[in-house]
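Part of the complex only, each chain left as placed.
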Amino acid sequence: MSKIGFGLIGAGTIGRIHARNIAEHPDTTLHWVVDIDAKAGKALAAAHGASSSTSVDEMLDDPQVQAVVIGSSTDVHETHLLASVRAGRAVLCEKPIADSLERAKNCLAAAHAANVVAAIGFNRRFDAHHRAVYDRVRAGEIGTVESVHIVSRSGAAIPPAAAQRAGGMLREKGTHFYDLAHWMTASEPVEVYAAGGCLFDRGYAAYGDVDTAALTLRFASGALATFSFSRRTTFGYDEMIEVFGSKGMLQSERQPARSAAGVRGARALGEGIHPTWYDRFAPTYVAELEAMVTAIRTGKPMEPDLVDGMRAQAVAEAAVESLQQGKPVAIADVWQAK
Amino acid sequence: MSKIGFGLIGAGTIGRIHARNIAEHPDTTLHWVVDIDAKAGKALAAAHGASSSTSVDEMLDDPQVQAVVIGSSTDVHETHLLASVRAGRAVLCEKPIADSLERAKNCLAAAHAANVVAAIGFNRRFDAHHRAVYDRVRAGEIGTVESVHIVSRSGAAIPPAAAQRAGGMLREKGTHFYDLAHWMTASEPVEVYAAGGCLFDRGYAAYGDVDTAALTLRFASGALATFSFSRRTTFGYDEMIEVFGSKGMLQSERQPARSAAGVRGARALGEGIHPTWYDRFAPTYVAELEAMVTAIRTGKPMEPDLVDGMRAQAVAEAAVESLQQGKPVAIADVWQAK
């Protein structure tokens, strides 16, 4: 079987991860790296034997390119996604779909019209541990889901200005986890309440952002999800999911970076958690690519798709509004799942 | 040293626990069991060689009684507490202090005026595991507390009508955990948001009560606590505390009832958690009594005291209001800490 040709837009951190995975996957070839920074694009392309360009159109003119990974900055997601799907290419777009719900809706409509594989980069869904919990939940092992608790605390804080460009914590970090909560409950989000503050860096406040937040998300099924977010720990990347159901409880547990444990004096000896998000989740990007290969090969839709991206983005918008207004906000006020 | 004489009001479930602990403690003697149900009081008194009565006054007339444990029904807590402290007796009162904030304030004032040991029965504070976390938090091991997450899920559900008599879940269950969150943060609660619903038994709805709830509590320090409550699990009594701080994270973890674990096929083998609240927390009542003995012997105040009881009760009232109104409620609207 011939390899699937890929084009990559964006040669930044996430772009470099995708480039390497595409280059190493036995069923995919990286043909193009596109970046407005010609030098960055050229360097990444060279490292993997691909061509580079500053033009998305040049890449899309190449019939070898069957699939596009969009890892550019959020403000041009819409442009890149519309161009790619209209050119009939399968797309994997880093979240969020676009920098406004309106633009995200355009993308959704265009992808639907083009009838192509169009996936959103919620890589957590491809974590083997989270998925093990999900598989058991879906298999009915813990009955009906009644509540979910999700912790996500970054290892190192993004500086306030950069955090603002990324949309603020409730958007940038949050979307992954609103999606995970939906995935676990299999229900549509109805209302969100967000509380938060600057516990360690007042700098975020200047942008109306927070460094610490607690959210409550109610689903149509009645299930309640709580989220505990922090922009930084001083001990590594901390993520945990707990799902409580009518017949049991399951956790995708925190993992020690290394399984060396014991006792000394009155204290346990043991290892901390993974230092960074990437130490913990590197394999998810490989699994995500694998899922895309399967979708393209089989013609079946890939999950999470743009609707999943849309839903999480809508929760994020409502959460930001809730934080500003100090009261719960209905998701329907910002988006209708249909 | 002579033993401290105790009188017990209430021969129900909690009364029987206190009676046995007082009878077995080397420094305490149970002199009286008072219950309006003469038969119940007599039976419990007989089991421990104590006298019984249906009259609190008769008990308080006995100069041997130095301390009173109040385990009667909530509607008579105020009466019993006022009588006891005005008679100069040390008091340990099961929560809540009284069935309204107004009455609770009366109790607080009376205890203050009487200058006696006056403690509230938040037994969780005496759990060795919770306390190990607390001791480490106070020792600064995890820096400044930024967030707390507390899970409490009962083993078996109280029927709706009984639940209502006990004040509803946000009061009856909640007060323990609002207090624990305050204990961990060492900060005054400022605002609470409560979401909830009937996920498995619509019967609670008839009383305006819920079987499942998620709460967010903001403290003056900025710290945020989330709570995940359920009226029942199908797998035992489930309680967990997580405290996240600027330098680390600590949990008072769920405990397997027995430490037998292994593997079979693709699955782990292991034991579930304690079937009931009492299996998990029986030792806390002994430790609570021990603390009271120490307070009486040393003349130093006992914690948690009636102010702690008041604070948690105020959070509960605000939480109930929040649940009804669907928006956060300031604690100051119902109570001023000072």
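For reference, chains read A and B in written order, and residue numbers begin at 1 within each chain.
We adopt the following convention: a contact is a pair of C-beta atoms (placed from the backbone, for glycine too) under 8 Å apart; a residue touches a chain by one contact, two chains touch by 3 or more.
Note that the coordinates shown come from a computational prediction; the quantities given were computed from them, not determined experimentally.
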- Task: Could you work out how many identical chains the complete complex has, if 2 are displayed?
- Result: 4
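By definition in this document, only the chains that are shown with their structure count from here on.
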- Message: Need the CA-centroid distance for the pair chain A / chain B, whole Å please.
- Response: 41
- Where on chain B does chain A make contact in their complex? 143-144, 146-147, 149, 151, 153, 191, 193, 195-200, 212-214, 216, 218, 222-226, 228, 230, 233-235, 238, 242, 244, 246-249, 326-328
